[in-house]
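What you see is the complex with one protein chain gone and the rest in place.
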Amino acid sequence: MPRIWHKTLFKLLKKGHFALLGHFPMAHMYVKIGQNCHFYAIPADGFRFEMKPGTTSAFATHACTHQWHNLGEANSMRILITNDDGIYSPGLAALAHIAKQFGDVVVVAPDAEQSSMGHAVTHSRPLSLRTSPVPFEGIEAFRVNGTPADCTALGTHLYSQIDVVLSGINMGLNVGNSMWHSGTLAAAKQAVLLGKKGIALSTPVKNGYPKFDLLQPYINQALEILFQSPGVGLWNVNFPFEPKDIIWTRQSVRQYDGTIVPGLDPNGAKHYWFTVTPLAPAEEGTDRWAIEHDLVSITPLRLDLTDEKELERRQVHQPI
Amino acid sequence: MPRIWHKTLFKLLKKGHFALLGHFPMAHMYVKIGQNCHFYAIPADGFRFEMKPGTTSAFATHACTHQWHNLGEANSMRILITNDDGIYSPGLAALAHIAKQFGDVVVVAPDAEQSSMGHAVTHSRPLSLRTSPVPFEGIEAFRVNGTPADCTALGTHLYSQIDVVLSGINMGLNVGNSMWHSGTLAAAKQAVLLGKKGIALSTPVKNGYPKFDLLQPYINQALEILFQSPGVGLWNVNFPFEPKDIIWTRQSVRQYDGTIVPGLDPNGAKHYWFTVTPLAPAEEGTDRWAIEHDLVSITPLRLDLTDEKELERRQVHQPI
Amino acid sequence: MPRIWHKTLFKLLKKGHFALLGHFPMAHMYVKIGQNCHFYAIPADGFRFEMKPGTTSAFATHACTHQWHNLGEANSMRILITNDDGIYSPGLAALAHIAKQFGDVVVVAPDAEQSSMGHAVTHSRPLSLRTSPVPFEGIEAFRVNGTPADCTALGTHLYSQIDVVLSGINMGLNVGNSMWHSGTLAAAKQAVLLGKKGIALSTPVKNGYPKFDLLQPYINQALEILFQSPGVGLWNVNFPFEPKDIIWTRQSVRQYDGTIVPGLDPNGAKHYWFTVTPLAPAEEGTDRWAIEHDLVSITPLRLDLTDEKELERRQVHQPI
Partner (left out) sequence: MPRIWHKTLFKLLKKGHFALLGHFPMAHMYVKIGQNCHFYAIPADGFRFEMKPGTTSAFATHACTHQWHNLGEANSMRILITNDDGIYSPGLAALAHIAKQFGDVVVVAPDAEQSSMGHAVTHSRPLSLRTSPVPFEGIEAFRVNGTPADCTALGTHLYSQIDVVLSGINMGLNVGNSMWHSGTLAAAKQAVLLGKKGIALSTPVKNGYPKFDLLQPYINQALEILFQSPGVGLWNVNFPFEPKDIIWTRQSVRQYDGTIVPGLDPNGAKHYWFTVTPLAPAEEGTDRWAIEHDLVSITPLRLDLTDEKELERRQVHQPI
């Protein structure tokens, strides 16, 4: 089975007992489920597939490189899409387009750019929801005068059956310590706070837009894995400009790139920019390291900030 | 009294029945507990002290007239004070006043309320620093047109020798999952990102202002403990309205109080408020539980969001 | 010749092949309609027109009610389009589409809604210009993180040859005293401050979008008149939902519809909405009166706020 095959199959045949077959132009679409392998087969439009155990795989390279859609279990997913770049971001459109393959989709995104808004929410004024001025290929889409986390809260309030919130595709990475400022990740964290699965997706911008076509198979694969993951779950996924593979990573926490740079306004008054500096190479196995090596990074995150080790040490003397 | 003594005292002799002694270079460490006095002794690292009732000391009399100042090493601490309620908050003034006992203090706080701003930072425009229009008892104080995290970044840029950032005293608790939205905590997290110790302090508001006088001994005690703590460290401290004691806690993560409530504007247009709902009682040992029991809560936090257990489980199959 | 003809003719035919007719209204005003050609005639404040012999006259009444385009002198106009509803407003797109007939067009509009921003400008931070995420039929278009007046200032800075700034088409009227709050009008005022002609265009919204097709001939006519007007000039043009005719008006200043209405937030805290109340019918001859009678209103405005009469009375005793 060629490597490309592994990469482009994007629906997990899970539980390994059977597989899908069907009305497919090819008779021999068999996939063997190996121990450490995750195989995906994509149904053709409206077809049903089955696959017997032990069957093997001339499964069309042609088909799987293009248009494999998930009509399987994940198809019943109810997906809320949001972001922090705002309703007009091409990253949002790309993500909505991809998500449609996995279930019912609704878009609720900020009406203006909300980058670096962190996990801000809007308590001091009411939020308004308006129909998106840009169409999303038949997907219901709304803009909100709020933050990414507001959008998750409002979207899941209005569409209470939502299973998962996808946030992105952010035009810019969200790895390492910079994820603290990320509105993209905050929308996914907000999902988890509200009992939904949350997945943040980000990619760097180099001289123009990301090549979403290039990313699509990796996005598909990542979503399939994470949609299948039991429980709620919070996941931070970053895609390099041209991905080669996908790995599980941890957050890179040793370095931080935020810095203050002074400047002058036209009247000569001093001011200060919060900007970023280049970092030294990251530690192996971290999200930033993965990107540095053209690997898609999936980091499982948690929402409990407690420092367990420190707490354990301290609680020896309790009360203080 | 030798300098070493000053350095090592840090533990509150509470309830007046006994005090701590121990492994201490001096034999005569006695502290008399006066009626309205709060006495603190600072243990050496990991030592236990005891003090017999009725012991006296010129040291004690003198010291307790000023409510216990840190006369030791911590006195040379360089402290940045910020908050998310803005430069005019009485909580900020109260904290600056208390912090002065511990070292050199500078105030750099937002010029407007920044509640629920989470860990937002300002990349899209420069920040301006202006002298505070309200005085801080001889403390240098500035207002910034930015977020709490901006203030930490700018303050530590301008005063690079800062050892610790205190954020608060927030007019409102920051416990459990709501800490994700907290600008107060974000300022402390930003400190840690920048290599400084970060401590967030919050207290509830009931029918007016908190009674800072009532809180002061507990604030002193908490700061003394945390200033002594080795390493950088991130701490989230919450004070109940009328504290009885201090305990180490973990973050309460089982419940979340953020919710959306619909409403109508005067033109009959629908809108939505991001508000909070009452929660069921918290799990014992958590920050929220502590407050429910009139206990000051100190929660050690970490900035690594990685879900270690999930990662370990996943990395069995690496690359994906 | 139908009345509508008299109204809509007003532009000189250019390219010298033939020209227009005599003193208006004249008997000899015939224009030959070539294939795919749009012909205009310009009304005349006492001008004389000529037309070469031989031209004939199937000059469609039909045509002139719809699609009179400026192919003449005005074609050399350099037009900046902005608004206060933001770059995504259908009113902006409609105006840019119409303006293309009159010359070279560039769009520089706010990236977010800026309604009721009045004549605010942004001094405290720099403005950024980005390519519009929505296309404008081959027109260069940019979004700015600023107010309508900022957009005029930045647009005319970048395109210094601009002759006229069109602001709108605002989704909502700007008549009477409410024009003080109008960002739409402010963009036009800013144009005049900078030595350019400024024209604000507004129309009411009823159950959805305005019918721009219905408005187009009146917009064309208004622009043709105002583009021809000598000098700089500031004009406030309001279109009723279904216009019947165009008149010159004055600002209605006797009534004001801004009012404060109290309300409660979900926590029971009192707050206040700045909203509007219905007004009694307006005085005849005013902008609001025109709209009430389905008439397009064009109000010439001035930027000198001096109350001349009061000043004259006062200056009898000078110095005070």
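Some points to look at:
Letters A, B and C mark the chains in the order given here, with residues in each chain numbered from 1 onward.
The definition used in the following text is that a residue touches a chain if its C-beta (ideal position, glycine included) is under 8 Å from a C-beta of that chain, and two chains touch if they have at least 3 such contacts.
Everything numeric in this text was worked out from a predicted model, so none of it was measured.
Interface note: of B:D111, B:E224 or B:D307, the residue touching the hidden chain in the full complex is B:D111. Residue-level contact of subunit C with the missing chain is found at 7, 45, 113, 115-124, 126-129, 146, 149-150, 153-154, 157, 177, 179-181, 183, 186, 189-190, 193-194, 221, 225, 233-234, 236, 245-251, 253, 256, 258-260, 263, 265, 269-275, 295, 298-308, 310-311, 314-320.
Although one chain is not displayed, subunit A still touches it through residues 124-126, 128, 145, 261, 263, 265-267, 273, 275.
Contacts to the hidden chain, counted on subunit B, fall at residues 88-90, 111-113, 126, 133-134, 265.
Methods note: only the chains that are shown with their structure count from here on.
Computed centre separation for the pair subunit A/subunit B is 34 angstrom, with centres defined by C-alpha atoms. Separating the centre of subunit A from that of subunit C, both taken as means of CA atoms, is a distance of 45 Å.
As a whole-number value, the distance joining the C-alpha centres of subunit B and subunit C reads 57 Å. Taken residue by residue, subunit B touches two or more other chains at 124, 126, 128, 263, 265, 273, 275, whereas all remaining positions touch fewer.
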